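Removed: one protein chain of the complex. Kept in place: all other protein chains.
And then subunit A:
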Amino acid sequence: MLKTIAAAMLMSAAFVVTVHAQDGGKVTIVTSFSKDVTDPFKAGFEAANPGFTLDVQNKSTSSGVKYIDETKVNNQVDLFWASAPDAFDSLKSRELLAKFTPSVTGLPEKVGSYPVNDKDGYYFGFAASGYGIMSNDRYLEANDLPKPVEWSDLTKPEYHDHIAIAAPSRSGTTHLTIETILQGEGWDKGWATLKGIGGNLQQVTERSFGVPDAVNSGQTGIGIVIDFFAFSAQASGFPVSFAYPSVTTVVPANIGIVANAPNQAGAEAFVNYLLSEKGQAVLLEPAIRRLPINPALYEKAPEGFPNPFKDPRFQSMITFDADVSKKRTDVVDTLYDQLISFQLDNIKGATKAIHEAEKAVAANEQAAARALLTEAHALIAAMPITAEEAASQQIRDAFTGGEEKTARQAELEQKWAGFASEKYAAAKAKAEEALALVD
């Protein structure tokens, strides 16, 4: 009752205010970004565009996409604002985004090797993000571990049980990391690296932020994360470090106007503000620390802040093929879940056995034992399907329910999981055999 009266009073007050201000009113934005990110932008936008108010609705990327899809019949949202480009692609393919040409010009077309904006003008990059390895300095020191720099470092025995990653099926950014490794190293070698890291994982979290959270608090030593998680943690005083491996990529974080936006003018004003120099400067605030898309801003950046437009590391980064990625998104995510996330105990057990056997064999070199270990590694790395199969119409249709499917998704999952647990058990047996030979 009280609330109704209060709401009525607020509404009439708001009415009076809007009449006086004569402006576009409320701009509604759905975002996955935290309050630390949205608050400064809200303040800046409202100051730069008097009369507009920004109403922030915080949802995870996946529920944001679901929300916009479910509410399209009577859309109340003006903007969608998140990191993962694939979420925008998904919205665009369902015709839930509107075309727009920002008034801000002179921004680069590419960051690293990734196009900044959607080629059809449905969404726009406003910040760059690279993927890499974050580590807790205190944790590493206490466990006497060197700082990992490359993906392949993470497959080493000393990092066993010290690494965290978000499940790629849950985190669009981790999905891109996985896809980057697969594209950079090739399907088979890429999966061998991923499973090598998989055997050393301590946890697979279900939220992107779960990983930096675990590293910040020292529950785990090393996390595979998007760069700004580490930079903003450093700016908040946490004892953490970050490294870009040589096989990585920078991709833009994006914003797009939702189709049939109730406040189109307000939405456009916000996109223009976000891409303007004023808006871009907000990205450098300590609690945000994302790489601006406007190269001019880097002159104001703090010491040691990476510049993706100048830094040679970023120029040598691999070309990320979004089409290849898009074709096999569901397959790659499901493979990761079935072969690593849901088999974590098995793959860790086998990997540990191999590490122990390798140590023993190194001390007492025997050809037969070495051969067994090579076999064990091959068993861990074995894949149930090839890259061609992963992108084939039959398998894609199993996930979308299309006509050419030869099996249901659930059947494929069961098959892959069975394949993995069998191979991991065999690998463990080989490693134990090798250990018995040299012991």
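Note that a residue touches a chain if its C-beta (ideal position, glycine included) is under 8 Å from a C-beta of that chain, and two chains touch if they have at least 3 such contacts; residues count from 1.
Here is the rule we use: contacts and distances are computed from a predicted model.
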Hidden chain of the complex, named as in its UniProt record, picked from "ATP synthase gamma chain", "SGNH hydrolase-type esterase domain-containing protein", "Cytochrome P450" or "Iron ABC transporter permease": "Iron ABC transporter permease"
Touching the absent chain when the full complex is considered, from A:Asp153, A:Asp188, A:Asp213 or A:Glu356: A:Asp213
Contact residue for the chain not shown (choose from A:Ser34, A:Gln393 or A:Thr406): A:Ser34
Of A:Asp311, A:Glu375 or A:Glu413, the one touching the omitted chain in the full complex: A:Glu413
Listed residues A:Gly24, A:Gly172 or A:Gly279, member touching the removed chain: A:Gly172
Chain not shown: contacting residue from A:Ser103, A:Asn364 or A:Thr400: A:Thr400
In subunit A, positions touching the absent partner: 2-3, 7, 10, 28, 32-38, 55-63, 65-67, 70-71, 73-74, 76, 86-87, 90, 136, 138-139, 142, 167, 169-170, 172, 202-206, 209-210, 212-214, 216-220, 229, 232-233, 235-240, 286-287, 329-330, 333, 338, 341-342, 397, 399-403, 405, 408-411, 413-414, 417-418, 421
